[in-house]
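One protein chain is absent from this view; the other protein chains keep their places.
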Amino acid sequence: MAESHPDLLWSSPEPRGSYDVVIVGGGGHGLFTAYYLAANHGITNVAVLERGWLGGGNAVRNTTVIRSNYLWDESAAIYEHSLKLWEGLAAELDYDILFDQRGVLNLAHNLGDAREGVRRVNANRLNGVDAEWLDADGVRAFCPVVNTDPGIRYPVLGATLQRRGGIARHDALVFAVARAAAGLGVHLIQGCEVTGIEVTDGAVRAVQTNRGRIAAGRVGLCAAGHSSVVAGLAGVELPIQSHPLQALVSELLEPVLGCVVMSNAVHVYVSQAHKGELVMGAGIDTYNSYAQRGSFHVIEHQMAAALELFPIFARAHVLRTWAGIVDVCPDASPIVGGTPVDDLFVNCGWGTGGFKATPGSGWVFAWTLAHGEPHELNRSFSLERFETGALIDEHGAAAVAH
Amino acid sequence: MRRLADGGRLDRSTTLAVTWDGREIEAHPGDTLASALLAAGITEVARSTVHGRPRGIVSAGAEEPCAYVQVDAPRSEPLVAATLVEAVDGLVAAPLAGFGRLAGDDLERHDRRHHHCDVLVVGGGTAGAAEARRAAAAGLRVVWAERDTGPLPDLGDDALCLSRTTAVGSYDDNLVMLVERVSSTRRRMWQVRAGEVVLATGAHERPLVFAGNDLPGVMLAGAARTYLERFALVPERAVVFTTNDAGTETAEALRAAGAAVTLVDARAGHAVVAAEGEGRLRSVLVAPIATPADAERVECELLAVSGGFEPVLDLHRHRRGGVRWDAPRACFVPHGTVRNQRIVGTAMGDGLPTVAALWLVPGGEERHAYVDLQRDVTVTDLRRAVGAGLESIEHVKRYTLVGTGVDQGRTAKTNAAAIAAGLLGREIAEIGTSTTRPPVEPVSFAVLAGRARGPRFEPVRTTPIHAWHVNHGAVFEDVGQWKRPWYYPQPGEDMDAAVLRECAAARTGVAMMDASTLGKIDIQGPDSAEFLNRLYTNSYDTLRVGRCRYGLLCRADGMVFDDGVVTRVAEDRFFATTTTGGAAAVLDWMEEWLQTEWPELRVHLTSVTEQWQTVAVVGPRSRDLLSSAFGAIDFSNEAFPFMTFRDTTFHKRFPARVSRVSFSGELAYEVSVPSDAGRLLWLGLWKAGEPLGVTAYGTETMHVLRAEKGFVIVGQDTDGTVTPIDLGMDWIVSKTKPFVGRRSLTRPDTARPDRKQLVGLLPDDPSVRLDEGAQLVLDPEQAPPVTMIGHVTSSYRSAALGRTFALALVRSGRERLGEPVYSPGADGITAARVVEPVFYDAEGLRRDG
Amino acid sequence: MLLIPCPYCGERDEVEFRYGGAAHVSYPEDASAADDREWSRYVFYRPNPSGRFCERWVHQHGCRRWFNLVRDTTTHEIAGSYAIGQETSA
Partner (left out) sequence: MTVEATLADRGHPRQLGLRVHPSSDAAGRVELLLGSRLPTEPNTVAGGVLWLGPDEWLIVDRELTETQLLGALAGEGAAVELSANRLALHVSGPGARDVLGSCCPLDLHPRVFGAGRCAQTLVAGVAVILERTGDGPGFRLLVRPSFAAHVRAWLIDAIEEPG
C-alpha cells in the first residue's frame, strides 16, 4: 500500500534554540495547530515536540468516526467547522486521506434515546448541521445489516442520521498534515520529551527537553491523555482524568457495512474501513490509566452487544485489540484556550471524540496562539467555565461522545 | 509433494471427505487442511490481497502468512489459516484473495468457563511438560494448555490439561484467555486467573527475503520437516536454503526420505538469489552472496527456507514485557520480567541455533522480494518508506502496512526491522520491533460473546405482576433493565386513544398502576434525619413521624439528579423512594457520602426495592376502592390526610403500607406489600375496583397526568444541566441548611436570571402536538444558525384539557409567560404560547377527592 | 481485568467493584464559604498522576464497602488497599 503515499513526507531537523511557538505533542491536534499557524497566520518558526513518533497516540488508535451532530450550539459550531475543513482537506493537503462521507447513524433504543435524538436533530438543523431522524424502517433501509427486530433486548426505535458524517484513514491524515506542516517550514521533532516548562513572572519562557532547552514565545499543549502531566510541569492544574479506551479490528472482509453505526445505550460504534476490516470501539474503562491497555471484560461485553445489533458479524474474527489514553473532561467537552500562565495555552479534554475535531481544533488553536486570545469558536471552551458553571455538557447528548 | 505409503501421525484406516474449491480431495484423521492440500498436489491456495499473486502454504502452524482460506462447513468461518484447520469429514473450504465472507449469524454453542489456578503453563513441549509436572507434583492447582491436537497426560484432579487450546491473551494480574477447540465447530473460552504464568510457547521459524520468495512451493524449513514427519509428505526435488543448523537437519531428513536435496548454506557464503516459476516454484537461482550475478539454476518443487528462529512472546508482550536483540541467534529474546510470570525453554531463546545474519539476499529484484507476504509488502516498499523520511518502525509499518495482517506479521517483523535498519544505516536493536496485541490468534466475535446472546444478553427485569400486564395486552417500555407497562390498548385503540381513556379514568373514576419498579431505600439510625438533610435540598428533621415529604437530590454541581418521596416511619427510621432508573445510582450515591465523607453519622442504608411491591391507586374513587380492600382503615381526609401513611395487613398475613401520595394531583394512594404478595395485592385491588370500573394505566398516562400538574420527570424534563431553581422548585430548596450541590447554585452561571426555565406551552392549534425534543425559537424566519431559546421536554394530548400541551425549558422562560414561541420542524412551523407549567387544578382541589 | 484486594473480602475481580476516582479529596468544611475557584477545585478537579495513585473503589457487588487502593496508573500494579479515613499505608 506504500504506493498510495507520496515519496517524501518530512525531514527530521535538529531543534533550534528558540521558536516563536512551541507545540507540545505531535498528534492530530498538535500537527494541525502547527500547520494552520503556518498556513493561516504565516507563523512558520514553529516546532512540534513529540516524545515518541508523530501520531503515535490517539491519532492512530481511534476508530476515525467523523461527524458534527452535537447538541449544544458551541459544540455544533466547532465540530461543524471541523467537518467543513475535512470536506476540503484532501485537496488542501494534496493527499488521499480516504475521507468518506458515508453517513453516521446514532441508534435510539428507548423512548429517552429517541427523545434525545429528535432534540439533537432539531438543534442540528437550526444550527445548519445536516441531520435527519429515521424510524426503525428508515434505519433498516439505510443500513440493512442492523438488527431491527423489535423483539431484541434493546430494540432499535430509530436513529439520527448525519449523511455528511463518515470516516477517514487515520495514519494517512497524520502523514498528510505532518507533510504539509513540514513543507511550510515547521520543525517536527520526534523523540523529544518535554521534561520541564520554564515560567518566569507568570509567563512561559521555554521548555526543557531531553534534547536541551528550547525557548518559546508561546507554548501550546496538545498532549491528549498526558495533558495533566505536561500542564503540571508549568504548575497548571486541569480538570482532566485519563482513561483507557479500547478498540478492535477484524480481518479484511467483503463489504458488509456501508455506514458508521453508533449506539450509546449498548456501547457499540462500528464501521467497515476502506481496506475491508471492521473497526469497532468499546466503552471507556472506568479507572485512571496511562498504560494504553484496558480490561478484557469491556471487550467481552462489547462483542455481546455488537452481535445483538449485528448478528452478521458473528463469524468475523477479532484480529487485534488495543487502547488509547483519553483525556476526559467533566462535561465531555474540550478545553481550548489560555491558562493562568501567560503565553501558555492548552488544547485538551477531547475525550473519546478528538479525531474528528483535529482540523477544527488545530484551526482555532492556531488562531488562539497567533492572537494570544481565543477565537469566537473556542471562546466557550475555556478553563474558566469550571468556575462560572457555564459547562457545555454533552453527556446528556451522548454518554460516550465518540 | 507426494504422500509416502506409510509414516506420519495419520489414521489411514479412515478417509475423510474434504471438498476444496468444489473438488473432493482425500484426507485422513490427523491431517490439516494444509497437509491434505499438499498431499493432493495443490500448491496454490490463495491469491494475495494487493498484488493478486498466487500464494501457497508457507508454514505448518499459527505463523502462517499466506494460506488463508474460507471455510464453509462444518462451521462457516472467513479467513482461517489452512494450517490450523483440522481435517474432518464434511470439511468444505475454498481459496480467498485476502477478503473473508460473512455467512450469517453463528448459532453454535461457544461456552465460557472461569477458572483459578496456582500455575498456568502455556505450551505442551518439553519445557512446558516439565513445568506442569513439577507444579502438579507439588500439589498445586495447575492449568496446562497446548494448542496442538494430541491429548496431554493426566496430572491429577487438581490439574486441568487442555489440548487444542490456544492462550490468546494475557491481561493484568495474570488473567489469561484460553480458547479451546472443543470440536470442529464449538469453542470454549477459559478465563484463567493464575497465581503464576509459565510461558513455554517455543519459537517459530523466520523466512529469508529474496526475489520470488512468495511463490507457492517456498516454505519454511521446519514446516517442510513437519509435513514430512507428521504428515508423510515428501518432495521429489527440494532446495534447502538456511542460515543455521536446523535447516541443515531438515535437508538431511528430506534426503533420508528419498528427496533429491540441494543444500544452500548462507554460512558457506551461498544464497538463493531468486525463486522462479509461473504460478508455482519450478527452480531457484543459487549464487555466492558476494557475487549474486554468478547464479546457477536448480530445478525443484520445494524450497525450504530457514532464516532463523523467533521466540513466541506474544503473551509476554501483552503485558508490556520487554525484549532485547540477541545478535548470535538473530532474534528478539525476553528482557526484564513481568510480575508472576516466567518464560522457559526456547521461548527464552534457550537451545535456538546461532545463525548467519542474513535477511535480504542481495542481487534480486526488490519489487518481487516480499517482506510481508500477508500484506504484499516488498523491499521496494520499505525503501520508499525510508526514502520518504520515516525513521520509526511504527511509521514504516503504517506507510507500508508491514506486519498488520491476519498473522500480525509474525514471520515478517524481524526481517522488516532488519531491512529498514539497513536502509537507515542503523542497528536493528535501535529500531526495535512493534508490539503484538491480543488476541494471539484471531478469535471470532461469537466466541468472545460466548453465551451472552439473545435471551441471556442482559437481564429483563419484571415485577411479579408482569404476567397480568401481558395478559391484559400491555405494550411495554424499557426503563433501564425493567419492562414497564407503557399503555394497555383495548381492541381497536391506538396509543393516543388508549392513553386518553386511561387518563380520563384516573381523573374521573379510579385507575391502577404497577409502581413496583421505583427504587426503595430503608434508612435507619439516630442520625438519619441529619443525613437526609445533608443530601436532599429540603429538610427532614422537621418531618414528623407518620408523614411523607417529596424530595430532590442534586449532584455536587447543583444539577438535579433524582427525586422521590421520603417517609418518616419512626424517629430514627425513614423510607425513601427513587426513580426507577435511578434506584441503584441513588443508593450508591448515599452510601458513598455516608462511608467516605460522614462515617461519623450513625445511619444504615438497605435497598428494599424488591422487598416491596407497590401499586398506585389514583382517581376520585380511589378512596372507595381502598375502603373496600382495607376495611380496617378510615380513609377519610381527616383521619388519613395527604402525605401520611397507615400500616395494616393484607390477606391477614402480609404487612401492608398505604401511603397517601399523589403524582397526578388526584386523590391517590400507593399500597405496598412484600413482593411475594405483590401479585395477590394487584389482583385483590383489581377485584375491589371492578365494581367501580377500575382501569389499568401505564407509564404514558402517568406522565400525562403529572405533566398536567407541572410535575417533572427527572431525566426527561431534566438532562443533567438543570437546577431545582430552573425547574421553579425554589420552594423545595432550603435557604437555611447546607446540602450537597447548594454551593453550586450561586456560581455566576447557575445564578444567571436568564437560564433556561421550566414553563408550559400551549400550541396555538389545540390539536397539534409538539414533538418532544422540538427546539424553540423567537424568529422562525431567521437563517441558520438560528437562535434557539429552548426545547420541548414533554408533550401530550390531554383528556382533561381537551387539547394538547407541553412542558419546555426556555431561556428566561418565566419572563415570557403569555409570549409566542415557534418550533420550526421538518413539516413546518408550530406556534405556541408560553404559560405557567400547571395546566390542571392549579388550586389543588382534587387532591382530597 | 484487575484483581483488586478488597480489605474485607480479599482479592476479587474488577467487575465486582466500582471506581471512585482519587482518594483523599474532602468535601469543604464550609462549602458556602468557598469562593468560586475553590469550589470548582472540589467539584471538577482531581489528581491525575502518571504513576503511583491513591484512589477509591467500592466493592459494589460484594460487601458494599468503600476503601482506598494504591495503584500505578502506568503499570496497573496494585501496591495495597487501606480503609477510608486512613492515611496511605502502602
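Every chain is named by a letter (A, B and C) in the order it is written, and numbering of its residues begins at 1.
Going forward, contacts are C-beta pairs under 8 Å (C-beta built on N, C-alpha and C of every residue); 3 or more make two chains touch, one makes a residue touch a chain.
Being a predicted model, the structure only gives us computed values, none of them experimental.
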item: Contact list for the unshown chain, restricted to visible chains; value: B, C
item: Contacting the left-out chain in the complete assembly, out of B:T337, B:Q490 or B:T606; value: B:T606
item: Candidates B:R47, B:R461, B:R555 or B:K737 - the one touching the absent chain; value: B:R461
item: Candidate in contact with the missing chain, chosen from B:D111, B:D350, B:E477 or B:D588; value: B:D111
item: Positions on chain B where the hidden chain makes contact; value: 109, 111-116, 141, 186, 191, 193, 451-452, 455-456, 458-464, 482, 522, 524-526, 572, 602, 604, 606-612, 655, 674-677
item: Hidden partner chain, residues of chain C it touches; value: 8-10, 12-13, 15-16, 60-65
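We take it that only the chains that are shown with their structure count from here on.
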item: More contacts between chains, A-B or A-C; value: A-B
item: Centre distance in Å when chain B and chain C are each reduced to the mean of their C-alpha atoms; value: 25
item: Gap in Å, rounded to a whole number, between the CA centres of chain C and chain A; value: 28
item: Residue list for chain A, restricted to those that touch at least two other chains; value: 291, 293, 295-296, 330, 387-388
item: Shared interface positions of chain B, touching two or more other chains; value: 171-172, 175, 320, 557, 744, 747-748
item: In the complex, chain B residues that touch chain C; value: 171-175, 193, 320, 339, 556-557, 588, 591-592, 595-597, 599, 738, 742-744, 747-748
item: Chain C - residues contacting chain A, complex; value: 1-2, 14-15, 18-19, 21, 36-37, 39-41, 43-46, 48-50, 53, 55, 71, 73-76
item: Contact footprint of chain C on chain A as seen in their complex; value: 226, 228-229, 237-242, 286-291, 293, 295-297, 330, 386-388
